[in-house]
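A single protein chain has been omitted; all remaining protein chains appear in their positions.
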Amino acid sequence: MTQSTQNNGPIEGYIKTPPSVTVEGDTARIDAQSVYYRNMNDSVRKLVADGVKNITLDHVNGQRYIGNGVSGKDVRIEVNGTAGNDMAMFMNGPTVEVFGNAQDGVGNTMNAGKVIVHGDAGDVLGYGMRGGKVFIKKDVGYRVGIHMKAYENLIPVMVCGGKARDFFGEYMAGGMLVLLGMNSQFEGPLVGGYVGTGMHGGVIYLRGEVEPWQCGREVGIFTADEEDMKTLGPVLKEYCDALDMDYDEVVSVPFTKLVPISHRPYGKMYTYL
Amino acid sequence: MPHTLIQPEYRVEIDYDKCHKCGRCVQQCGWGVYSFNERPIPDDSKCRACHRCVTYCPAHCITIKKNDLALKENPNWPTDLRKAIWRQAETGGVMLTGMGNDKPYTSYFDHLVLDACQVTNPSIDPLREPMELRTFLGRKPDSVQVEANGTGGFKLKEGSEVSNNVELAAPIVFSPMSYGSVSLNVHKSLSMAAQRLGILMNTGEGGLHADLYPYQDNVIVQVASGRFGVTPEYLNRGAAIEIKVGQGAKPGIGGHLPGEKINKEVSQTRMIPQGSDAISPAPHHDIYSIEDLRQLIYSLKEASGYKPVGVKIATVHNVAAIASGIVRAGADYVYLDGFKGGTGAAPQIIRDHIGIPIEIAIAAVDQRLRDEGIRNQASIIAAGSIRSSADMAKAIALGADVVAIGSAALMALGCHLCQGCHTGCCSWGLTTQKPELTRRVDPEWGAERLTNLVHAWSHELQEILGALGVNAVESLRGSRERLRAVGLDEQTCKILGVKPAGM
Partner (left out) sequence: MTFEPLLERMPVDRLPSLSDEAGVGERPRYREEASFKIHGGCGLMGICDESGALMSGEDAIRAMAVQRDRGNGLGGGFAGYGIYPEFPDHYAFHMMFHDLKAKEEAEAVFDQYFVVDLAEPMPTRPVKGISDAPLLWRYFLAPDPHKLESSDMSAEDFVVHTVMLINSSVDGAFVASSGKNMGAFKGVGFPSEIGHYYMVEEYEAHTWVGHNRFPTNTPGWWGGAHPFTLLDWSIVHNGEISSYGINSRYLEQFGYKCSLGTDTEVAAYLFDLLLRRHKLPLELACKALASPLWSEIDRMPEEEAALMKSLRAVYGPGMLNGPFAIVLGFNGGMVALNDRIKLRPLVAARQGTKVMVASEESALREVLDAPDKVWMPKAGEPVIARVKGMDWPIHGDLHLSASEVSCAVTGAEDTCDTAEVNN
């Protein structure tokens, strides 16, 4: 809780002073209660530079840019509380695990690493994501997985355990986007409209069915088969392990597969003199 | 019915008496105009008047003429509009084009004249006296605070440094042109020239090719809506980061690089598969309001160790308010791209009809930021048809810190403004990825030509400054008093903040 208003000044949501940090070997604990994001993230960056591998952030409420631009495959950041906007944006290797909900922009333009959220995540997840894995336990919002792109061995993967709203996988250019529809508090269908509009690469797997009107013109709707399960299965296994779910239950329902039927969705749109 | 109603725009005429029949024209033309059967045979319909063949013909026997077919005159229906309709009826497609707006809109630069000192105030001779053009790009503090340094002198207090600014040797940079829309050799030419000149080039939205790493301190890395090639490493190279929100040639819409321009190297730099289209969505999907832009600016700062972050916008009706918002959102510079700015490909209807002139935009933005007391918080880069050092001087007088050149830079490398960039067949080897064409630009040669151009314009700017009686460009910057308007109405003069000549 922030300080109450007193006659010595307006209420401040966050205070710009370094947080208290306790370090034991290669583990550190930061009390982020009411700490401004810049101070909190400066502490995290310094600890990573000093070789700390495990960092826990306590009492987080809305601080932005957690894990932003941080590199290091063996770095692990644990977040207790509500993670603020643009978490793991440009992240390059670490694992970030949130015990709580995340807000908007998780994994935006993320390069590598792993994000696990034991709750909901908001809108615009994984925008421009180009590598790494994002696992969300529950529901996600609008414009999730826009313009994910893959290149050589950098393949982004996102699995959402709940339901999603409109514009899921819009402009997708590469990678794997999965929606399970379990763990959800949304009423209504698994996913909204405009799924995969402008899709020209990658694959979307939906646990359950989708109506053709929900998908963009560029999308072909198929049922996932054994070949698909060879790549999807291991991803789901990793997801279930991370989020303590039952793999057999997850794969007990057939998956719908959405792929672009053209790599040149706008090929015929233009002309010139 | 014939497959097209459109007649060729040009006629290729060859004086066969002089022709050596060497076949050079066949080889040089990128558009496939020439076939050869004992002598070169041109297909006029493919010619774009780029003059590659004319330049390289050893006998100088090729002329390109306008195909002057008489059409019933009708000023309301220029030929281009009729042709567009014929083409759209054939194909159902959106008309695409390249380079900048070619419609006869007023050029406000051409209605502004500069002052010179005489009698009552001396001019300065630039050949003998120093003329300083050094410019700082970035956020400046409100004031300079100092403290005692312990040895009787002073040192800067924290917050008063300008070390986060980029130092430019002259108030000019190269505009963003993406690798993919132009060739790698063009990018190399720009980077080498930028390093030699002490200015900056801009990667555009196609990422930064590894061959350019040696020049990275003279590069602005751009983050566009497609986020191509944007990795944490990319953000840490470059002298500054630029968020591309819009472009003068195509305000409000996204970009589209066709799959045939994505070869192996482009694909590697953009980090997308070869042959697939590179589509940049119209908005950044994480910027739908000004506070979202602020969120992205600070995200980039956090990820790059707080490098300067600029924002590039197209100049539209409320450009002043947008620019103010951008500055308040934390940007270190605002790049204004006027509606005449060039492009590798844009729908013609967007290029020619949307946006406002850069002269007006500079004046409006500069004034608004001053009214709000925040002019020092960001630099202004102005672009969108800066055609000469005179345009540069006038843009600076109106309030820009720096100008950017794109079309002019390409012209230095041979471009003849034929507007054929979107086909990827540029005979000069500029806006293409075809190896047989791109090899025509030798980066050393290109760097030298660009360096020559910028040196020439810098010297001309120094001459202008001398005539104005000042020896440093900061004394011209924003000094509307040194401009007068000729043939502009009162309202426009007010908006530009420039008096009419005679007053």
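Order of writing sets the labels: A and B. Residues in every chain begin at 1.
The rule we apply is simple: a contact is a pair of C-beta atoms (placed from the backbone, for glycine too) under 8 Å apart; a residue touches a chain by one contact, two chains touch by 3 or more.
Here the structure is a predicted model, which means the values were calculated and not measured.
K.L.:
One chain isn't shown here. Among B:Gly180, B:Gly325 or B:Gly341, which residue touches it?
P.N.:
Going through B:Gly180, B:Gly325 or B:Gly341 one by one, B:Gly325 is the residue touching the chain not shown.
K.L.:
Can you work out which residue in A:Tyr127, A:Tyr142, A:Tyr205 or A:Phe255 touches the chain that's missing from view?
P.N.:
A:Tyr142
K.L.:
Thinking of the whole complex, not just what is shown, which of A:Tyr14, A:Tyr127, A:Tyr239 or A:Tyr272 touches the missing chain?
P.N.:
If we include the chain that is not displayed, A:Tyr14 is the one touching it.
K.L.:
Which positions on chain A touch the chain that was left off?
P.N.:
Contacting residues on chain A, toward the hidden partner: 1-2, 4-5, 7, 9-14, 61-62, 64, 81-82, 84-85, 101, 103-104, 120, 122-123, 139, 141-142, 165-167, 185-186, 193, 213.
K.L.:
In the complete complex, which positions of chain B touch the hidden chain?
P.N.:
288-295, 298, 318, 321-322, 324-325, 328-329, 371-372
Keep in mind that, in the parts below, only the chains that are shown with their structure count from here on.
K.L.:
Any idea how many Å lie between the Cα centroids of chain A and chain B?
P.N.:
Distance between chain centres: 36 Å.
K.L.:
Would you tell me which residues of chain A are touching chain B in their complex?
P.N.:
38, 41, 64-65, 68-69, 71, 85-86, 89-92, 104-105, 108-109, 111, 124, 127-128, 130, 143, 146-147, 149-151, 154, 170-171, 173-174, 198, 200-201, 263-273
K.L.:
Which part of chain B faces chain A closely enough to touch in the complex?
P.N.:
Contacts found on chain B: 6, 9, 80, 83-84, 87-88, 90-97, 225-228, 230-233, 235, 256, 258-259, 267-268, 271-273, 275-277, 279, 281, 285-286, 295-296, 298-300, 302-304, 347, 422-423.
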